[in-house]
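Structure incoming, see below.
A single protein chain has been removed from this complex, and every other one stays in its place.
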Amino acid sequence: MSKGRLGAFSDGVLAVAITLLVLDLHASSEAGTSLAHQLKREWPSFAAFAVSFFVIGVIWVNHHALFALVDDVDRTLMFFNMLLLMWVTTIPFTTATLADYLQADGADSRLAVAIYGVSWEGMAVSFTLILRHLLRHGLLRRRLEKGEAQTALRRFGVGVALFPAATLVGLISPVAMLVMYAALNAFYIREQTPTASA
Amino acid sequence: MSKGRLGAFSDGVLAVAITLLVLDLHASSEAGTSLAHQLKREWPSFAAFAVSFFVIGVIWVNHHALFALVDDVDRTLMFFNMLLLMWVTTIPFTTATLADYLQADGADSRLAVAIYGVSWEGMAVSFTLILRHLLRHGLLRRRLEKGEAQTALRRFGVGVALFPAATLVGLISPVAMLVMYAALNAFYIREQTPTASA
Amino acid sequence: MSKGRLGAFSDGVLAVAITLLVLDLHASSEAGTSLAHQLKREWPSFAAFAVSFFVIGVIWVNHHALFALVDDVDRTLMFFNMLLLMWVTTIPFTTATLADYLQADGADSRLAVAIYGVSWEGMAVSFTLILRHLLRHGLLRRRLEKGEAQTALRRFGVGVALFPAATLVGLISPVAMLVMYAALNAFYIREQTPTASA
Partner (left out) sequence: MSKGRLGAFSDGVLAVAITLLVLDLHASSEAGTSLAHQLKREWPSFAAFAVSFFVIGVIWVNHHALFALVDDVDRTLMFFNMLLLMWVTTIPFTTATLADYLQADGADSRLAVAIYGVSWEGMAVSFTLILRHLLRHGLLRRRLEKGEAQTALRRFGVGVALFPAATLVGLISPVAMLVMYAALNAFYIREQTPTASA
């Protein structure tokens, strides 16, 4: 199977999901209050838009970097990739819910934080499944050194372990969680996937 | 005609349709009830999101596998493919309707089940039309053995016959229908299309 | 400039526009009436969905066939193509408006028909501009015979002339207009663009 269409389909889903985020930005002359007031009241929507845009952006860059290394795709890989895309697709919903409930009372706010955390964890786990499958079945263009493969897996493991930790923090302070997420995101902006040359 | 753009356009439609499914997930701080309660009440939306995501995902994987075999596309094939895409495009609507009416009373619930069944059957029939056209007009990369072609057609015929059967079951028990659909879906996760090598 | 990205961008816009059509299909358990009654009342939405899906589908097939012939793209061609895409993008709006007002009284219904007609005419004119530009500036892969070029232009001229005619008919009978549009559409399903070989 060619990896061309797998990339094209993934690009499509990521592009649609990242662009749908804008549908949560609203302002209306019929809201009964000034535009300035509406923007102020809805600042969590704007913050969540920017954060989620960069989350999906970072995923795309890493997806791109990882699949540039891939030599061959099999059916299992396609379904792991589909799992990743499913979690990405939930981001517009979990982002909107977080933005909506960020300023709400106790239980609701915590649940919204937890849901947001689940979609991040889902993406981190899916990415790790993809990476492990690629390494185990020799689907990469070049054979990685054992140490190199373990480093790559460990780096992804960081996310798998820290996203739930950040979410736990978020149950107490959502703002602290967003800061931790931003830091984790900044970590993955730097290249954590194996590179094309050793 | 090149098959590159046919794949690209199909990828685009499938990617948009699969991502639009998220628009049916809602929760709002203005709903007058807690977030936990809303999520509980709307569980059919989440179940339907996951099922329909994997339905479209499986269709994409099979579409990809089948067209990897295709050597040449003609105008008729394009319109059969357009027919398949039209049914795929209805999935966000039929899924939302099913989720909305799953817990409703008798007639409405049964009608929602039937509509959902129609979109599945439409996809199965379209896929079979595409496969038959490819086989009859020698558009595949290699000539299939007669037995091989019949096996492929019969395997798709399974869906064409069983989707309506599952829908009939759904008129009595929607949950039993969803289980049958999941089983059929699992069947198509395994490769049922002819493979590139004999 | 390469024509690859022009095709990819056009595929993207056409794929999104064709899939957004589904957003006009609605049914809700909170509508205060049975699902069967809602579907019956909203039949124009379903009819309009199917017609517009095939309109955009036919445009895609013809776009594909025409650009398979194109050897080179220039900046003017890109903007004519953008004009075509703009009219395509209006289809979800004009379709929804037509479906909504098809059963309304006199003036509103006629205006909805006229708006729908404008978007068809816009597409036909844009397509003709593209074809003329390709022919005049020798951007096709092979030089067409003079008669062949005129035939192609005349065939597109048919649409440019007949869409407004059909729209005029629609001011009296919207249903007669839809039948005429369907017939014109069927005409363009057959190949009307010059073919790759003479």
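We call the chains A, B and C, going by the order they appear; numbering starts again at 1 in every chain.
Here is the rule we use: contacts are C-beta pairs under 8 Å (C-beta built on N, C-alpha and C of every residue); 3 or more make two chains touch, one makes a residue touch a chain.
What you are looking at is a predicted structure, and each value in this text was computed from that prediction instead of being measured.
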{"item": "Candidates C:L20, C:A124 or C:L184 - the one touching the absent chain", "value": "C:L20"}
{"item": "Chain A, residues in touch with the chain not shown (by the definition above)", "value": "7-8, 11-12, 14-16, 18-23, 25-29, 34-36, 39, 50, 53-54, 57, 60-61, 64-65, 68, 189, 191"}
{"item": "Contact set of chain C toward the excluded chain (per top definition)", "value": "1-2, 5-6, 8-9, 11-13, 15-17, 20, 23, 75, 78-79, 82, 85-86, 89-90, 92-93, 97, 100-101, 104, 107-108, 111-112"}
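In this text, only the chains that are shown with their structure count from here on.
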{"item": "Equivalent-chain rotation between chain B and chain A, CA atoms, steps of 5 degrees", "value": "90"}
{"item": "For chain A paired with chain C, centre-to-centre distance based on mean C-alpha positions, whole Å", "value": "37"}
{"item": "Two or more partner chains touched - positions in chain C", "value": "12, 15-16"}
